[in-house]
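Mind looking over this structure? Questions follow.
Only a single protein chain was left out; the remaining protein chains are all shown in position.
And then subunit A:
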Amino acid sequence: MPSTAAAAAAAAANQPDELIRRLRSGDGAVKLKALRELKNQIIGNRTKKLSYIKLGTVADVVGVLASSVSIDSDPGSGSGSSLIVESAAIIGSFACGVDAGVKAVLEAGAFPHLFRILSNPNEKVVDTTARSLRMIFQSRLAPKYDFSKNENADCLISLLNSDNENVTGLGASIITHSCKTIADQKILSSAGVLRRLITLLNGSLYQREASLEALTAMLSSNSAVISNFVDLDNGRALSSLINLMEDKSPRTRLLASTCLIVIGRTCSSYLQDIELKNKLILILVELLEEPDRVGDEVPFALAKLIVDREDLQRLAFEANALDKLCNFLQRETLQPKRFEGLLLAIAELCSRLESCRSKFFSLKVLNLVTNSLKHDAADVRTVACICLRNVTRSVKKLSAGYFMNEMVVDPLIQLLHDSSNSVQVAALSVISNIVVDFANRKSIFLRCGGIKELVRLSQSMDPTLRLNAVLALKNFVFLADNSSKECVLAELTVSTLVSLICDPEPKVQEQALAFVRNILESGIDSIKPVFTEDGIIINAVGRQVRNALDLNVCLEGIYALGNVATGNELHKEAVMHQILEPQVNGPSQSVLMKFLQGNNSQLRVGAIWCIINLTYPDGPGTSSRIARLRDGGVICQLKKLADDPCLDAKFRVKTALVQCVNNNSCAK
């Protein structure tokens, strides 16, 4: 049957191998036809793009582009420009939305060719090339455009000044992609780019949006450039930006709002006006309804606006933002990006205000958030943790033991095995909150195997994981009963604890010492376990107190020793030894004297607490300890602190001195 044979032949001609063969043909017409087929196969089709990238087709296309540029420079040849248009379009499409494509395009050396073609006289050629370059610059993999080179800056200005809409758009995209540092922003600002971008705000929709994105990149975290911008044309630039927040195009509204957010986050004076703040929030809340890209990006913008700003969080709450966000969260088919943004915005709203958290619980979305701990996308799992971390700050719910149940705890413990580091860290931050649990349901966490996992991560090679794991352990033993504490110590082992106290990271040391401090805080029974194995824990604590440079490490250490000093004679003597021993490689002065004489009032208070506990009346060795303290100059120094400017210190000194003096008079 000839018709079937013809169909089979046509199908064969469409096969990748055959198409690539024709791409390499010497005949321009064959080549052009193959290019067009390739273009129509890959545009919009990710799967096809990936398979052609694997076959190395990108290099072939760039080859065609390069050779066509030289044909095209020969006047009288018309076919060159069609080849350029088709191959440039294909290169742009490979770079659109596929990281592997961007990489292949860059590796094949397409960049310099494309830039050169921008000066081609044929408008269609320039349009396609500018679009393709823009596709590449929209990828994070594109190389950074170096504005500090004069010729580059000149080239950018000439792009921005072009009459061709695609070329000005390319200029703006380059800024959006590459303007990252204060130095970049300064160079562009002094080259007059701000003014040009503001002019483009009056151009077509496309130019306006490209220019808004570029402006946001230029103004981000740079107060000098922001004030340049605001001063331009007597503030007209700022007011036209504010006007664009009410534009007809949703994307323009979003981009203008984002730009204002960037300005307001850096220079809050431009975002003081309550009406403007309200307007901004209302616009963002309304934009949540938008489909596609705009709707996906809005929650991130909202989150960025309200992060750490209680006033804005309150306004957003009053504008019903939380209800809306939670409503959206309950919709059935949500793309991961949208889901992530919604969770993040909810997290930020609940980061400070208890009213928001109560509302969150009343909206009954906790289960949904807990379920999303198992989401396929790591980014979603991370923000689900962040959201839980912020809502579990609710002391009211926490003290009711609201979160300490298998439904919440189990998936969190699972996440401690997650392949993504940031998910693990985020999960630890939630665990740190919920294990505080005042309702004495800590055993549930033990039973679920949580402690074992925390101990495992406390020995991770990654310092952030170690830090957060130790922090969670510290919170777990806070106000825990002695049997729970013993379980934790047994799981952790004395030697691991010692190595954490001596960790290379001061922040880990601090948390390990705070852990010891929490362990020690329930009387003599809680002190004994710390004295196993020849007191290596107390020795490690003492060593840090004497030698550490970090204030918080010293502080946690001295309080831990203060807690030990509430124990029996043996314990008190051990503390005496640690704080009166002269410092290694330092002056002969003891660490106790150093703290008492130092400028830091917190350290003074910690040291005085130690003395109070060491000189507590009725101990058989109390008199001897007071005598040794006196010999060490401590009592004398205490007297000097009788008028300490820090009230806490002043008050504690009084107690300490009374104990020492009374003991003295009893002894006489």
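Here is the rule we go by: a residue touches a chain if its C-beta (ideal position, glycine included) is under 8 Å from a C-beta of that chain, and two chains touch if they have at least 3 such contacts; residues count from 1.
Convention: contacts and distances are computed from a predicted model.
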Identity of the absent chain, which is to be given by its UniProt protein name, from "Ribosomal protein S5 domain 2-like protein", "DNA replication complex GINS protein PSF3", "CTLH domain-containing protein" or "NADH dehydrogenase [ubiquinone] 1 alpha subcomplex subunit 12": "CTLH domain-containing protein"
Contacting the left-out chain in the complete assembly, out of A:183, A:205 or A:658: A:205
Residue among A:19, A:53, A:69 or A:89 touching the omitted chain: A:89
Which residue of A:97, A:401, A:506 or A:598 touches the chain not shown here: A:97
Selected residue (touches chain absent from view) among A:119, A:150 or A:333: A:333
Residue ranges of subunit A at the interface with the undisplayed chain: 36, 39-40, 43-47, 89, 92-93, 96-97, 128, 131, 135, 165, 204-207, 292, 333, 335
